[in-house]
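Shown here is a partial selection of chains from the complex, left in place.
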Amino acid sequence: MEKDRLAAFSDGVVAIIVTIMVLELKAPHSADWSALIPLAPTFASYALSFVYVAIYWNNHHHLLYAVSRVDGRVLWANMHLLFWLSLIPFATAWMADNDFARAPTILYGLTLLLPAIAYYLLTLAILRADGPASPLAGALGRDVKTKASIALYFCAVAGGYFASPLLALAIYVGVAIMWFAPDPRIERTVAGSRDQR
Amino acid sequence: MEKDRLAAFSDGVVAIIVTIMVLELKAPHSADWSALIPLAPTFASYALSFVYVAIYWNNHHHLLYAVSRVDGRVLWANMHLLFWLSLIPFATAWMADNDFARAPTILYGLTLLLPAIAYYLLTLAILRADGPASPLAGALGRDVKTKASIALYFCAVAGGYFASPLLALAIYVGVAIMWFAPDPRIERTVAGSRDQR
């Protein structure tokens, strides 16, 4: 039950985060098609953030699937992740309202970077609770993807600051594409450990 | 657990979508009954969209009930469905605020058409994951209703564009009535496959 309730609470928070972002898409007063054009940055930002939050949900889903024990440290590491995820709607709105200007686009990168770090800390907390014999341990031992995205978010933030916000945006889209598929290492390892039972 | 958590997350998102639409019904300043009259289009649009989202939830419920395996492709097909569903509140608000003018009424049809296509892709992803021996395979083989609604939404959009938005509205209401009952084919087939166990 412990784990199920942790998953259920996280699902609730993530479902709300993903859905309140759509409230930024405010119905225009005019009934002309052209009234939708100014909403394009908001729609594009919403779609990007929806994909990002969906990636986090998918990975969280896979991660918890393989967990057998949840302790207080895991609960707080999970809350820490949810806290940073909850800032994505704010950063999305600021970026969209200002047509991808420099500061908001960099801040958006920070709100992607911080949950990435929190996610990494959550995997460490889970490994600690599950012990070194956990099927997760091997799977995450060479967790290239998480570390790569943290590095890429740093590059994006630096690129947005020193070069152009468009470079940062391009990296955000690239990382989203990289994460699109669920993590085959976890799926494979968990499937393997189930087959051995 | 995989399937349960997918259902729980979808339930959360759909519950929020259905409930934030009611926020468009803003309490008027005047305390007279007549102050409710201008809210009539908003109320009618809310009721129609509530029924539509409820139809999706009911069908999603029946669909997942019959599923035995969920993979990464199914997770993303489900997210894709939720993304398009999340745009229904926006299109509902735009249509209601403009008293069913042409462009908003056509856009509303598009926000019905896109989740219909996404729902169809989700059934394909589930069939792929479950394999051809799935009890769903036969049930959905002749999935007339899903295909018919996709065709009818196309007609509604075209009708709204070339003829009148009222024609489009009439088709939206008609499709809702057609879907009102849950899908007896799935219920019957699943019940049958359970009886054989």
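Read from first to last, the chains carry the letters A and B; within each, the first residue is number 1.
One rule holds for everything that comes next: contacts are C-beta pairs under 8 Å (C-beta built on N, C-alpha and C of every residue); 3 or more make two chains touch, one makes a residue touch a chain.
Quick caveat: nothing in here was measured; it's all calculated off a predicted structure.
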{"item": "Identical protein chains across the whole complex (2 displayed)", "value": "4"}
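Everything that follows uses one rule, which is that only the chains that are shown with their structure count from here on.
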{"item": "Interchain centroid distance [CA atoms averaged], chain A/chain B, Å", "value": "26"}
{"item": "Residue ranges of chain A touching chain B (in the complex, touch as defined)", "value": "4, 7-8, 11-12, 14-16, 18-20, 22-23, 25-29, 31-33, 36, 47, 50, 54, 57-58, 61, 64-65, 180-182, 187"}
{"item": "Contact footprint of chain A on chain B as seen in their complex", "value": "1-2, 5-6, 8-9, 12-13, 15-17, 20, 71-72, 75-76, 79, 82-83, 86-87, 89-90, 93-94, 97-98, 101-104, 107"}
